[in-house]
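Of the protein chains in this complex, all but one are displayed in their positions.
First chain written, first letter: the chains are A and B, and each begins at residue 1.
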Amino acid sequence: MYVAVKGGEQAISRSLELLAEARRGDPSVPELSLEQIREQLRLGVARVMQEGSLYDEELAALAMRQAAGDMLEAIFLLRAYRTTLPHFGYTRPLDTNAMRVRRRVSGTFKDIPGGQVLGPTYDYTQRLLEFGNVASEPSTQSDAPMPDVMPRVLDLLDAEALIERADAGSDPEPVDLTREPMMFPADRATRLQNLARGDEGFLLGMAYSTQRGYAESHPFAGEIRMGEVDVVICPEELGFAIEIGSITLTECQMINQFHGGHGLAPQFTRGYGLSMGEGERKAMSMALVDRTLRCDELGEPSVAPAQNQEFVLSHSDSVEASGFVQHLKLPHYVDFQAELSLLRTLSKQHAQQHPGEEACAAETSS
Amino acid sequence: MMLAAFAHPVFDSQRNFRELLQAMARPASPRAMPVVASAPAPILPATMAAVLTLCDADTTLWLQQPNDEVATHLRFHTGVRLTQSTMEADFALITDRAAMPPLTLFAHGELRYPDRSATLIVQVDGFTDNAGMRFSGPGIRDVEQLTIEGLPATFWQQRKAMQAQLPLGVDLIFIAGDRMVALPRTTRVLED
Partner (left out) sequence: MTSDYNFAFLDENTKRMLRRALLKAVALPGYQVPFGSREMPLPYGWGTGGIQLTAALLGPDDVLKVIDQGADDTTNAVNIRRFFARVTGVATTERTREASVIQTRHRIPETPLREDQILVFQVPEPEPLRTLEPREAETRTLHALADYGLMHVKLYEDIAQYGHIATSYDYPVLVDGRFLTSPSPIPKFDNPKLDRSPALMLFGAGREKRLYAIPPYTHVESLAFDDHPFEIQRWEQQCQLCGSGDSYLDEVVTDDRGSRLFVCSDTDYCGQRRAERAA
């Protein structure tokens, strides 16, 4: 006699035990400390904070450890925790002009006021695995101290009126996508917010497609800067601004050729990317996609996937995408049964209308 | 001295919401507000309970009869943003039903987003079940009969005009004593 399967509860609890065991690995190997993750896997921590929309290195490290290094799972853990945090208000806009720069490069001018500053980058490492312990040598201090404020490369073009103003179009108060649903068409501030939370891999692929002819972008890396920026809030009850700390940011300003049209003069246009921590690949991808998504505003024909804002913005989020792709693991018995009985009906009908064919198929398969 | 709000905000709001939800889901059928809250005049305790349950800093509220005590009380307990403009109001409190502004002054939503419309909380004199006007529509099994006491006759003319614009419209919650009745935009008034 058939007995319906029971025991979902026990199955789940046993699976959780197995997971805990697998996550920890060999117990004779010391467990990673959060400090180790934060200090030695800082680029992973930065990505988890950025796409998790929460600047907290320790929580990001905890999430990475709990997720056994699965970055998307770590991002999801951080997002779910973020939901439970009280919302106190919004900071003042971050002033990246006043960034205490540790890295700053431009692909558009050989030399620039303030200089090209490589900083800590993998760019010119020769990708050779370094076997053995990595000895950390103290870095040599530069002879010339870094200037307090570095002028922006794009301001040089602005002075000549060769590039659109930074506030081209309008700059409305952004909606908070962590509290409000996305609406289409989305304005640029909302789009940028979505891209900032978007999956790095997805944005990278989208950005890459714009360089390969799916949209015309003609980009130049006007300026990429990384360093520390102060975070300022202005509580209503105080009535004045106070600094609550500083965070590491990577900012990318792309310069894109624009031949004019749609009532606009030929000029360079901008694409913008910003990422928490050292997230240069993300910031650059974001800047390319941002510029491409401005096609309607600039009167460019919208033909490529990266120009289609519903396509890009609806599919950029790894937590949404990962959940929905993987939900196919859940039982679909009922719907499958419905499809099965429909298919049986259709197939019976087909056989009646085409007598002979079934026999043929049976012959070929035998 | 400032009046208190709910004694148990989490659970009191939840109980009130469930009744508000049932009221909206079963129009023209009076039910009691489970937990009322002290309120400065002219706001009734059951009205205040609805406001505490639904309003916060993310909502705008229009007061027909604003006064300092009411404003201070609402700001302190809910953080709700008070507005002078009927069109901008998510919620409106009508405390003098005879001088109620026309329904057309409140947001009816947009065709693509008809939910972006006002909810009016209207204090009335009382409800008489099983007598008076007859209502049908979503949430009503057959026909509900109800008299909402103290509404000006013009109200029903305005509401009839509003129904021609469905799905645009405003939704109404009437309060009398500790009882409430909802009249969402879809509820139809049966003509005799």
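The rule we apply is simple: a contact is a pair of C-beta atoms (placed from the backbone, for glycine too) under 8 Å apart; a residue touches a chain by one contact, two chains touch by 3 or more.
These numbers were taken from a predicted model, which means no experiment stands behind them.
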Q) So which of A:P151, A:G299 or A:G323 would be touching the chain we can't see? A) A:G323
Q) Which listed residue (A:Q211, A:Q257 or A:Q337) would be found touching the missing chain in the intact complex? A) A:Q337
Q | Residue ranges of subunit B at the interface with the undisplayed chain | A | 9-11, 13-15, 17-18, 20-22, 24-26, 53-59, 90, 111-115, 117, 119, 137-141, 166-167, 171, 184-186
Q | Sites on subunit A contacted by the missing partner chain, in the whole complex | A | 2, 4-9, 11-12, 59, 62, 76, 79-80, 82-84, 86-87, 178-185, 310, 314, 319-320, 322-327, 330-335, 337-342, 345-346, 349
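By definition in this document, only the chains that are shown with their structure count from here on.
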Q. How big is the gap, in whole Å, between where the Cα atoms of subunit A centre and where those of subunit B centre?
A. 43
